[in-house]
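What follows is a single structure, and I will ask about it in a moment.
What you see is the complex with one protein chain gone and the rest in place.
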Amino acid sequence: MQEECGIVGISSSDTLPFDLYYSLYALQHRGQESAGISTYHEGEMELKREMGLVAEAFGEKDLNQLQGNSGIGHVRYSTSGKSRIENSQPLLVSSSEGELSIGHNGHIVNSNKIRKELEEEGHVFTTGNDSEIIAHLLSKNYTKYKDIVKAIKKSMDELRGSYSLILLWEGKIIGVRDPYGIKPLCYGKTSNGYMVTSESVALDTIGAKLIDDVAPGQIVIADEDNLNKYTYRKEGTAHCFFEHVYFARPDSKIDGKLNYDCRFNIGKKLGENYPVEEADLVSPVPDSGITFAIGYSEATGITYKESLMKNRYVGRTFIMPGQEMRETAVRLKMNPVESNVKGKKIVLIDDSIVRGTTSTQIIKQLKKKGAKEVHLRIGAPPIRFPCHLGIDMATEEELIANNNEIKDIEKQIGADSLNYIGIDELIEALNIKKQKLCLGCLTGEYPV
Amino acid sequence: MQEECGIVGISSSDTLPFDLYYSLYALQHRGQESAGISTYHEGEMELKREMGLVAEAFGEKDLNQLQGNSGIGHVRYSTSGKSRIENSQPLLVSSSEGELSIGHNGHIVNSNKIRKELEEEGHVFTTGNDSEIIAHLLSKNYTKYKDIVKAIKKSMDELRGSYSLILLWEGKIIGVRDPYGIKPLCYGKTSNGYMVTSESVALDTIGAKLIDDVAPGQIVIADEDNLNKYTYRKEGTAHCFFEHVYFARPDSKIDGKLNYDCRFNIGKKLGENYPVEEADLVSPVPDSGITFAIGYSEATGITYKESLMKNRYVGRTFIMPGQEMRETAVRLKMNPVESNVKGKKIVLIDDSIVRGTTSTQIIKQLKKKGAKEVHLRIGAPPIRFPCHLGIDMATEEELIANNNEIKDIEKQIGADSLNYIGIDELIEALNIKKQKLCLGCLTGEYPV
Amino acid sequence: MQEECGIVGISSSDTLPFDLYYSLYALQHRGQESAGISTYHEGEMELKREMGLVAEAFGEKDLNQLQGNSGIGHVRYSTSGKSRIENSQPLLVSSSEGELSIGHNGHIVNSNKIRKELEEEGHVFTTGNDSEIIAHLLSKNYTKYKDIVKAIKKSMDELRGSYSLILLWEGKIIGVRDPYGIKPLCYGKTSNGYMVTSESVALDTIGAKLIDDVAPGQIVIADEDNLNKYTYRKEGTAHCFFEHVYFARPDSKIDGKLNYDCRFNIGKKLGENYPVEEADLVSPVPDSGITFAIGYSEATGITYKESLMKNRYVGRTFIMPGQEMRETAVRLKMNPVESNVKGKKIVLIDDSIVRGTTSTQIIKQLKKKGAKEVHLRIGAPPIRFPCHLGIDMATEEELIANNNEIKDIEKQIGADSLNYIGIDELIEALNIKKQKLCLGCLTGEYPV
Partner (left out) sequence: MQEECGIVGISSSDTLPFDLYYSLYALQHRGQESAGISTYHEGEMELKREMGLVAEAFGEKDLNQLQGNSGIGHVRYSTSGKSRIENSQPLLVSSSEGELSIGHNGHIVNSNKIRKELEEEGHVFTTGNDSEIIAHLLSKNYTKYKDIVKAIKKSMDELRGSYSLILLWEGKIIGVRDPYGIKPLCYGKTSNGYMVTSESVALDTIGAKLIDDVAPGQIVIADEDNLNKYTYRKEGTAHCFFEHVYFARPDSKIDGKLNYDCRFNIGKKLGENYPVEEADLVSPVPDSGITFAIGYSEATGITYKESLMKNRYVGRTFIMPGQEMRETAVRLKMNPVESNVKGKKIVLIDDSIVRGTTSTQIIKQLKKKGAKEVHLRIGAPPIRFPCHLGIDMATEEELIANNNEIKDIEKQIGADSLNYIGIDELIEALNIKKQKLCLGCLTGEYPV
């Protein structure tokens, strides 16, 4: 189950549904399957969730009905079959201690165990997804300890996996980040309150100022006037490096690093260590390869030019060609720019290779259009293992780097040369200590 | 909260979603807000719920996806504001003992108390509606007693109010009727299994045969081969008389009585006891007054003719005229038939009077079209008290009969004469003992 | 091509789109495929058309945008495949003489010939349906004669077939009825203008008063202050008798006759001439048989009771059972009322028999439920020929009465006895002279 999602919470002295709407829009790249907002207004909670993009899910009327001056929002991504409204978030539950709304980004690895324990204590579940399990756990512990911070900490004692949470509780917004800090979470100041969210771009979008990242194992609680911080404990930080490299927007600052800089530096490092002699141009696979390619150009002096143009109109209802038309499928998304391809020696930059099928098609396409040579450089090291913490990549067998040497991959995809950034080079480019990163999909060593 | 709904469950040796679809369609008059179906297929449960009519909620593709050879369905009616997909049914929950799906018709009067108790035991709720509370209660008791019949009985110990339930559990369908038998429930035999449902018309529609009503306080459990009956206890039967008079379809047999006969006999009784001298015709307020009027005609010899034609195309999206156009609103729904109105002395028959506003407008309309006299006869006694068991009529103050004598009502609505059937006459016509009926809205004496 | 439709035009001193909306709603039974409204406001015309019911096609916002104090509306019925928005009406065209909007009910038999002539004169068509051909013809003649009445008359010289037209032209509404008066058209007075429409129920619905039918071959032109009448010429009246018997609402007055009376008298005549000895009840096939059955009961003294209940929720998206489930299909629509069927000798009344398949299934169903005898009486004489003037019944071969004697039909459909009203009896009951009716589908002799 893929659980990459975007979350946001805002406390305010004014009504805020439009701010939540615009924030979710800034996080739309983190999930396009469903969108939801819950708000707190004079002691009552309101919830609205719909399938689709933020702009499809909410109309002006909906936002006007969702009064309230604190609230949380969620966008969900899912590749699994159960794409149902029941699984969309935020979730809203009530217990003896009142109502609680919750939005979750991450993946709880021991959710079945916790669920079983809760069921044995009599808990009954409606959806059974991670968010409901966390909500029940929190409710149980709050009922027991009557102290929200203690309840959260006791719940964190049991949760294993990645989780950034946004809670709406008694009119306050609460951000919780797992002890490893796997998924991003940050907070900032709006003109009349506070905001907690997955990425700083959501703050930028509504004109709020980033204060800091929520630290691994930290809890932040905000109303319109104050934001208080509580420490659970750190487990040894393990930020997902892929957020910097691919998931988060380049203009987001995550764990103190602007992703643009991360990608630019990786690109430079790739250029320094894996140059191509007498190349005519360096070119990205759009959009994810762009910043890497600009860095590569900086390091090598090779001209940055676009050899592929992306069509921006593929939506959920678009009829993709079937398997037998894989070439058409690639052409629909990316079209070669003739004068930057024909007779050219191209350095092509992509963020990562998962199965290798898209790279194969792109190179084939460029060669067909007359490219003399295509040298592929990749901004992430070879992905050899599946992610168990919330990213739905592929099964171990499907990962091309799981059972192939780089030279074999080079041959399979038809590149004239292929180089990945090395793990140590990556770490140097990110300028984050190795022990502070989750590199599970590269090394097979997971923090949890 | 109005809780008039329709429920159905079918066990079968064959796939059944189309049978559930057609059954719900036959029960559509019991609820038009949302429709849902859950099915059991090889150990897994599937659920699909949508807002709107059965035909809007389910397409052919949906039904083909809902495999399974046992399943339950629900249509919901709601006049309250919270018309949300979250409140639609069936509900599907899971606990330590597995999955349970539930559909409910009725109103639990002590739901807040039960909820509070469950919350104190740690239960966390998602919607907080009656169905979820019953589901949690059942799950709790099953976990405790590991015996489904005992679990249901223990739950019934706590539930106060009206409830007919349909459960889907381990591939079996289970029907439960409250100890007073307030809401209808019956069961029958299909060609390859069993069926439990609110009204016998659902059986008729798919060619199944009615076996019997589920007795008050009875539990029936069926798989494709067998149907077993268990007795909780009767509390003293209290069937809602309004099911016979208004809610259920006239072609349904409820608690041994064909509603057509009930209404026809009430009409006859009205004719015998409240005749109108030299009337030109007896005419129904369509559609609910039709069968009464036919009976009245039979008893009095006054010709049955239609003086009002109903427009059959008002749907959910229809733009009704505002308050200032109340007359237009009535004309949109019912148009006088000139030759049966002009210069005529009309006996007009309706099933009941709630607020009196519609009756006032209809009589005004008939008089405007030239009616010489309009004598109103009503198939239900004066409704003086609100229903606490699941029917959303009006508040006590809104009920015209709550604070007006019949003579005053006659004057207010502009009738040349007005008569309601008397309570004893009603009982005689229904041919059901008084102590076996719930007459709470007439007498203020409720069974629960 | 089936062309049964409903049309309306209103001139007013006030804005009127809501009046058009409610009028179309009153005519909804004449066409459920598409709905449209065009209005005239300060020299400009607006048009809005959508597929579906009136309530689906227009929202409050749409009606508020459609300003204007004269306008026309149309509901369309179509069984043919080309159910496209392009074929919906009203049509709005412009020529050298300005804009013209048109709504049409009927069928032009020489449309291909006229179209060809117009094309040869250089006309270019977008849809090629009858309405566009009439619009072009009118425009051509207006351009030539610069006199709208003359232009209409010259156009009528060429048109063969049935047509009731509503035009919107220079802020005036114009009603035109073909020289035989085949399709209905009437006009009335609203509180602040005039109205022309297919059936008087549309007048009733918005509180307007019927003045008269538009005579065969008559043209009426109205603005908010005046309504003027012009005579083309009569060809020999030929009103479609089926409007009285089936198409139009029973509460509509058409060509001086209230349809309720027509159907009631036919029912009486059936009772007088085709009685059934010792029948237990007379019962309609709902809804179209109701008024006939009431008349039959009046004439024979046999009790009127319902033996079949109709489900009112079949909509456009309803999934009907396939061919192999024809019985289910009938049960979905009509369910027997047990106590009026079991052991009973039933006189069943329907308006007409086309293919005979539905009658067969109904009788089978009643017998299965225990009916002792079913005697079928039909309010229209045997339909032996197809209609060439706008009613899509069936092909000649499909018409059961085309190649079967009544005794054979009786046997085929399983009735214990079958009688149709005779043509002369029908004429007597309608109290309209034979030469004033179109009886083409009964006799094969068509007026055109």
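Lettered A, B and C in written order, each chain numbered from 1.
What we mean here is this: contacts are C-beta pairs under 8 Å (C-beta built on N, C-alpha and C of every residue); 3 or more make two chains touch, one makes a residue touch a chain.
Quantities reported herein were computed from a predicted structural model and do not represent experimental measurements.
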Visible chains in contact with the missing one: A, C
Contact residue for the chain not shown (choose from A:I108, A:L138, A:A238 or A:I290): A:I290
Among C:H74, C:H107 or C:H136, the residue in touch with the chain that has been omitted: C:H136
Touching residue (missing chain; options A:D147, A:D251 or A:E396): A:D251
Contacts of chain C with the absent chain, listed as residue ranges: 47, 85-86, 91-97, 116, 119-126, 128, 132, 135-136, 139-140, 143
Touching residues (missing chain, whole complex) on chain A: 18, 21-22, 25-26, 28-29, 32, 53-56, 58-60, 63, 201, 204-207, 249-251, 253, 258, 260-261, 264, 287, 290-291, 294, 297-298, 303-306, 309, 311-315, 317-319, 321, 327-328, 331-332, 335-340
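As a working rule, only the chains that are shown with their structure count from here on.
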Contact graph of the chains (line, ring, star, complete, other): line
Relative to chain B, chain with the most remote C-alpha centre: A
Chain nearest the global centroid, as defined over all protein CA atoms shown: B
Whole-Å gap separating chain B and chain C, where each centre is the average of the chain's CA atoms: 36
Rounded Å distance between chain A and chain C, as computed from the means of their C-alpha atoms: 60
For chain A, residues that touch 2 or more chains besides their own: none
